[in-house]
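Missing here is one protein chain; the remaining ones are kept as they sit in the complex.
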Amino acid sequence: MVDLSGLAQALTFGLIEASVIALGAVGLTLSYGVTRFINFAYGEFLAWGAFTVVFLVAIAPALPLPLAVAVAVVAVGFMGVAVSGAFFEPIADRGGLPLLITSIGVAFVLRYLLVAIASTDARSLPVPLQRPVEWMGVGLTPVQAVVIGVAALAMLAIHGVLQYTTLGTVMRATSGNRELATVAGIDTEAVVRRTWVISAGAAALAGVLYTVLYAPVRPTFGFGYLIIIFAATLLGGIGRPYGAMLGAVLIGVTISVGSAYLSPAYDQAYAFIVLVVVLLVRPEGIRRGTF
Amino acid sequence: MGLLAGCTGGDGGEGSADPLTVGVLVPFSGDYAWVGANVLPVVQMVAEEVNAAGGIGGRQLRVVQGDTEALPDASLSATQQLISVEEVAGIIGPTSLTYSAVADLFVENGVPTVTPTAGTTTLDTQGGEYVYRTVPSDSIGGRAIAAAAREERINGIGSFGSMALMVGQREVYQSFKEPIGSSFTEFGGTVVSELDFRTGKASYESEVQALTDAAPEITALVASIEDSVKIMEAAYQAGYEGSWFLTQDQTNVDFLSQSEAVVTDGALGIQEAPYEAAQADGRAAAFDEAIQAYAGWEETRLFATNAYDAANLLFLAMHKGQVDDGAVDRASTAANVRAVAAPDGTVVTDFDSGAAAISEGTAVDYRGLVGPIDFNEFGDIAAPFSIRRADGDSWVEAGRVRPADL
Amino acid sequence: MARTILTVDGLTKRFGGLTAVDAAHLTVPEGQITGVIGPNGAGKSTLFDCITGITAPDAGSVRLGETELVGRAPHAIAHAGVGRTFQTPRIFEGMTVRENMAFAAVAQTGESVVGALARPGAVAAEEAETDARVDELLAFLTLDPLATAYAGELSGGQRKLLELGRVLMLDPTVLLLDEPLAGVNPTLGATIVDRLEALRTDGRTIVLIEHDLELVMRLCDTVVVLHHGATLAAGPPSVIRADPQVIDAYLGRMET
Partner (left out) sequence: MAIVTGWVAFVVTVATIACIYGLLTIGLNLQFGFTGLLNFGHVAFFAAGAYTAAIVSMPPPGTVPGARYMIGLAVPMPAGLLLTLAAATLMGGVLAALIGVSAIRLESHYLAIATFALAGIFYDVLVNERWLTNGTFGMTQVPKPLRATLGADAWALAYLLFAAATLAVVYLLVGRLLEAPFGRVLRGVRESTAAAEMLGKDTDRIKLVAFSLGGAIAGLAGGVYAHYIGSVVTGQFVAGVTFTVWAALLLGGVASHRGAVVGAFILVAFQQSTRFITTAYDAAVAAFPDTLGVVLTALAAPLPGHPAFLPSVRFMIIGLLFILVIRFRPAGVLGDPQEVTVMGSEE
């Protein structure tokens, strides 16, 4: 049997979780770039993404899973635009604090709207249960490999958008300073909307991957996972997508190694401790460079 | 005309006497909302049957919800709402989660309380005067698990020598740990490891790693359905070869449907044995059919039979008070709960037959779906347990544990 | 020659590659107005930030009389006697003008939890004393009609006056004013200049950053020219006006 003990395996589990955290952290940091506030409602997009797929699979079992996931990602992406338009844009000029506190309210509304529809029962996705296969000395199930692949692909896509499309350049310009971008003739309203689609869509995908890995899940899992995503985002430096990816890997590994070698009862605490230390030592995050 | 005129504590239709209010004091929100969903329909069904037969002393029964939200402060105001505003004649509930926060109010206000769910060992020595329960204490349940694990005769697999205790960090689960562990050792087994884990985690690889290191022959897994699915699947992936022993929470079809046979097959579970008498005369089957139709369930859910017995006991106790002193009051009802279940009375198995007998002045002994319902001094019952084994997507009975065996 | 009250020696501050302040030196004579001029980005505000401890300099020393200020927290430097205003006034908009002024009163018993609860008598006495001082300063700065208005409602010039009044509550030894006249209408500007002169005759030491060169030449006793973070020249206005280096680097543009 595959030797599942040891540091290598812990790192593997860490990387698997890191792929989910990274997607969430990149999405959060992108939306921070253009909205300039830390969105406490972000976790709910993960839950809505996951439960949209659960719902689609339930009503149309014939629907292939990848298609259901794509529909969910797009749907939650536009939901992000709607939420931003309804709750955040109208007070966008009022500074970060009112937006942050409003996001707490939005988190309550989105979370308990989902509970009202789906009740609090735990749900899971039709994903086959597999035994890990040995691969370079560590155990990894094909499903886990797919999850890492999908996450890597999604981040490659986001990287592509940022670097090689006009939208990407405009997004990076706006994320620096929204007023400046408006003065420079950029239609910042459109940029903000498109950024929200990508940000909320990434969250939905993260939510689906989370559910594939850690089913069954309850509709309230998003808020609980928020702090892990915050840790990765801030570790990488708020507003920096590449930083967020690096931060996610570190947080995923910290949780997994911490649980394996210290005590599994404090797994969340390890991510929190890393987060608080980072906030105190280097609030601008660990990654050099501005983006 | 105000839309919600007379909205609270209204006196119901014209002419008929005041309704007789009964409170259902369980969580209806939060992570334990499923408890409310399982218990409420049963109490409503029984109340409707009683009302159809003319109610108690001509008064219709009114069932009121008290949402404890599984939080102490919420349960306190919910209990106060039931006792002082709704002026309930009796209460079905509470759960182990909030019992200690509200126990004082039951005793102080003399409110008869029959809990169908609270197996917590903290209640083992506190009930008996106002608080009764139609669910066996976890200490008996735990002991039954230990006995079954040791006896191949009962579990049909083998006599397990080494056991690991894997228990979620919540009172409702921890309450099983000591009874299982100490009984298993008492019956000659050895507990090789005790693993307490934080409930509601994303994944449990590290905990499963510790389990495979301990390599027990069997693991007693006391947790929610959600966490049990995660742990057993992670263990399957980690190559765990030992058996599993689950508790009432997981021994149902819903749990099996959430995972695959290759993981769950051969797992042992425990349920209160359907009382042979109830099975023999078809009452158990009749109840299953009635409640599944009434509540729209596909299987009889956890605590349903306990709620049925709790409701019948409470209503019979009220009826006895009505017959003996012409009125229903809390103190007499509390005493009557024990009286209507006393072993020396004539056996009755539902409200109609019991009420009729009481009206004629004969002492009755209510025997329910869960068991003979013979209260000890603390208002606890002993009940026979059915040891089940998972086979595909259903549970097969492997053996029985009688209260005498423990 | 007046006694030197504040000495800045070899003060350097780098932000990444940019050297904002480059080994600047400055000696401030007591009871005089010293003007600090230089094109935008010459490091004037950063110099003030380093003196007042808001940014820690990379090298150099700042001595007020005998005490070294580098390394001390801004509030300690303020206590030592260095008062400062900001380029854009940082007044407390959610408090009245009077409350803004009273805020700056020094070492009040009422500021500590125990003091405020246990010694109401002392607190009341100090409040009365503070109110008297506030009234005196408000009158001096012609702000008394606005005493109970919320600071958020003040105009640009009035905010400058309020910030000046607030820092005067500290009775500082040296007063650092960061562009006290920027964005102020002429009539209010004249009042401010008149008040600065009154403070000087009262023996107050002032260092001010100002872009209006004509005003600087007329008002200041000494002028210091900063260029790319370094001290280019220092001396009386007449000397500075004629200094070829200054003309070339800075004043040259003013002549054409």
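Each chain gets a letter, A, B and C, in the order it is written, and its residues are counted from 1.
We take it that a residue touches a chain if its C-beta (ideal position, glycine included) is under 8 Å from a C-beta of that chain, and two chains touch if they have at least 3 such contacts.
As the structure is a computational prediction, the values presented were derived from the model and not from experiment.
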item	value
Missing chain: touched chains present in the view	A, B, C
Touch criterion as defined above, residue of A:L15, A:I38 or A:V249 at the omitted chain	A:I38
Hidden partner chain, touching residue among C:I5, C:A104, C:L138 or C:L154	C:A104
Interface with the undisplayed chain - residues on chain C	52, 54, 73-75, 78-79, 83-84, 86, 90-95, 99-100, 102-106, 108, 110-113, 115-117, 120, 123, 126-127, 150, 152, 166-167, 169-170
Those residues of chain A which, in the complete complex, touch the missing chain	37-38, 87, 90-91, 93-98, 100-102, 104-113, 115-117, 119-120, 223, 227, 230-231, 234, 263, 265-266, 268-269, 272-273, 275-276, 279-280, 283
Contact set of chain B toward the excluded chain (per top definition)	3-10, 12-13, 28-30, 33, 36-37, 40, 62, 64-67, 69-73, 76-78, 80-81, 83-87, 97, 100-101, 104-105, 108-109, 121-122, 125, 169-171, 174, 178, 198
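Quick note on the criterion: only the chains that are shown with their structure count from here on.
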item	value
Pairwise touch network: line, ring, star, complete, or other	other
By mean Cα position, the chain sitting nearest the middle	A
Between chain C and chain B, distance of the C-alpha-averaged centres to the nearest whole Å	76
Centre-to-centre distance between chain C and chain A (centres being mean Cα positions), rounded to whole Å	48
Distance from chain B to chain A - Cα centre to Cα centre, in angstrom	40
In the complex, chain A residues that touch chain B	1-2, 4-5, 13, 17, 119-122, 124, 129-132, 139, 141, 210, 213-216, 218, 221, 224-225, 256, 259-260, 264-265, 267
In the complex with chain A, residue positions of chain B that touch it	29-31, 33-34, 169, 196-198, 200-207, 209-210, 212-213, 225-226, 229-230, 233, 236-239, 258-260, 262-263
